[in-house]
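With one protein chain withheld, the remaining protein chains of the complex are depicted in position.
Our next item is subunit A:
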Amino acid sequence: MPPELDIIWRNIDYLLWGRLAQGELGGLLLSVVIALASGVLALCVGIALAILAWFSTGPVRRVLFLWADLIRGIPLIFVIFWVYFLVPALFGGNIPGTVSVILALAWFTSAAVMYSTLSGLQALSGGQREAALSTGLSEIQTLVWVLLPQALINLVPSYVSLFASLIKDTSLAFIVNVPELTMVASQVNNRTQLYPTTIFLFTAAMYFVLCGGLSLLVRRLMRRPVTASWD
């Protein structure tokens, strides 16, 4: 085996799942776990915020949008800094780097989920809401039983592309020394100092397979507009 490939082969377990045998999750597997955990959190928080924004007017709505713009206006790396340093300072004790990265990514992504969900709700035809209200449903029932189910199905492609961005964003965990794929790859590179091209191309290929697969999925979902299956 040529030495350029041998370097990957000898470190393949470390790159893919870190020191899993010693109980320390790392590498690609940790990247995926971080993305999944923060994705689920961001989806729940983002949809909850969208519901809040849907019903609120005036100051509450303005604060929500200001909050979302603020988060989107600063580099993600600073959101991670804030969670990593501010949470222990406010509540005492230390939180593990992995947890702070999950919280930071969830916080950052929930703003985007809120925006997409709101625009998904607004894209529904106005007749849907009026018809639901005229059958005697309350505003809350209308949203939960009529509008959200339709909007959420239409929104599946945009949620999937947000998840692909989330996978790429997990690479920023290097800033607080979390051993996910990018961190582990740069450790291997620092230790060997020999074949940076192979190491970083391999790392890029791992992300490419995951995110490229997801964007293919998005394209297929977009081609066939999904219709609600219960009508």
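Please note the rule applied: a contact is a pair of C-beta atoms (placed from the backbone, for glycine too) under 8 Å apart; a residue touches a chain by one contact, two chains touch by 3 or more; residues count from 1.
The rule is short, and it goes like this: contacts and distances are computed from a predicted model.
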item: The complex's invisible chain, by UniProt name, from "GltJ protein", "Coenzyme PQQ synthesis protein D (PqqD)", "Cytochrome oxidase maturation protein, cbb3-type" or "Sulfite reductase, beta subunit (Hemoprotein)"; value: "GltJ protein"
item: Residue of A:V32, A:L124, A:I153 or A:L201 in touch with the missing chain, whole complex considered; value: A:L201
item: Sole residue of A:G23, A:G92 or A:G126 that reaches the chain not shown, by the stated touch rule; value: A:G92
item: Absent chain, residues of subunit A that touch it; value: 69-70, 72-78, 81-82, 85-86, 89-90, 92, 164, 168-169, 171-172, 174-175, 182, 185-186, 189, 196-197, 199-201, 203-204, 207-208, 211-212, 215
